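Provided herewith is a single structure, encoded as structure tokens, for subsequent inquiry.
Subset of chains shown; positions unchanged.
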Amino acid sequence: MKTMTTLAALMALTAPALAQDADVTPEERRAQSEVTEVWEPVPETVQTPEGQPPSDAIVLFDGTSLDGWESVNGGPAEWTVEDGAMRVGRGTGDIRTTDSFCDVQLHVEWRSPPNDEGHDGQDRGNSGIFLQSRYEVQVLDSHENPTYPNGQAGSIYKQHLPLVNASRAPGEWQSYDIIFQAPVFAEGGALRRPAHITVLHNGVVVQNHAQIQGATEWIGYPAYEAHDCAPIQLQDHDADVAFRNIWVRPM
Amino acid sequence: MKTMTTLAALMALTAPALAQDADVTPEERRAQSEVTEVWEPVPETVQTPEGQPPSDAIVLFDGTSLDGWESVNGGPAEWTVEDGAMRVGRGTGDIRTTDSFCDVQLHVEWRSPPNDEGHDGQDRGNSGIFLQSRYEVQVLDSHENPTYPNGQAGSIYKQHLPLVNASRAPGEWQSYDIIFQAPVFAEGGALRRPAHITVLHNGVVVQNHAQIQGATEWIGYPAYEAHDCAPIQLQDHDADVAFRNIWVRPM
């Protein structure tokens, strides 16, 4: 139990000489320190075993099936699953989660195919991860492959170029760790808060709380339109890109 | 002088029941409250007489001369001064302050000419206020004059449309109160913090901490290039726009 003095105890609390007073006892300083402790809420406990998704993550793809995904054209996802990865079904269209999400932490691993066809620019290993079906983190083979930087791997497509090019060679697995704050809209549809995104590409920060200007546009300037929580969508951009180990934590 | 109890004095400080304990005396609560007082720095005093610039403002135009302005083409500003206002010298080019600025609060009043020539869209009362010679708050006669909203009065040109159209009729004086946070660059030139801007148009919020994507571009997507503090620039867009009562407070 705490020991206690009398007059000095509260005198010690008199600003502005607050903490520097040599006459303040350790007990008195401890009492002062307790004023700025915040005891609630107690953060929930999450298990974080090495090499596995956190215990509160929703595993969106565990390497075995496309359960939880559907084609944006309607019907089941028609991409292929083999060797623990899903591969873009070229020509079958984008796929998206059957669940909807708002603010999330998202982990995705992806691999662009060997460049044995001599393509370059946007024609090499192109795909994309659309948060809320609208805001694209570009997937591209950007290994020694010049293109417009606001369209290379790690870019927020046509909005923010990556801080650095952290790309690995085609054929190697790469990771995105994404922190996404969804836009917030007023009841009438007006934008209250724009979306923000942070991306680590292979562990390197390539986007740091970048403010999103609106839905990704290939042509024209991006703009917002009000929407609810929405699926995560993966793009079929006619390249043999593979994905694996996808999990998400709603925040 | 404060009266004092003994055991209760420090017991009262024990979190988490900190402030709700009914046994805490007013003196003890006051002592607790002092822990979160911050006494330094003491904000500087600014006089704010009704209808005049604040005492710490730099008056950039007081209605009598173009001292402190120069043409961006070199040489003195060739705009005209009459009736306490400066008027765009059509064809003489933009003018800018001879001083440079970073973060500022800026007050500007402006007036677009009567629309007796039947122009519309971007051809009616067009001018602009360029913060740091690069980031434009659009000036336009947007009274019953449709154009692309990211180019109307109160917009950050081609980046952010205004939240509402607060325009007055042509021939009436209007005001912009602008809070501008300049971009911050690293020594090597990389962008550390983008610029942000808040604009009140005739007292109404039309931009609220809008994040600026880069230097204003008429064509193409904006981008940043490292620069120092820089002048405030007013645009000659070949229209008889007038300005008056311009002051700035470096922040």
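Order of writing sets the labels: A and B. Residues in every chain begin at 1.
Going forward, a contact is a pair of C-beta atoms (placed from the backbone, for glycine too) under 8 Å apart; a residue touches a chain by one contact, two chains touch by 3 or more.
What you see is a predicted model, and the numbers here were worked out from it, not measured in a lab.
For this homomeric complex the structure file specifies 4 copies in total, of which 2 are displayed in place.
The rule is short, and it goes like this: only the chains that are shown with their structure count from here on.
Spacing of chain A relative to chain B, judged by their CA centroids, is 33 angstrom.
Residues 2, 4, 6-7, 9-11, 13-16, 18, 27-28, 31-32, 34-37, 39-40, 150, 158, 163, 190, 194, 211, 213, 221 of chain A touch chain B in their complex.
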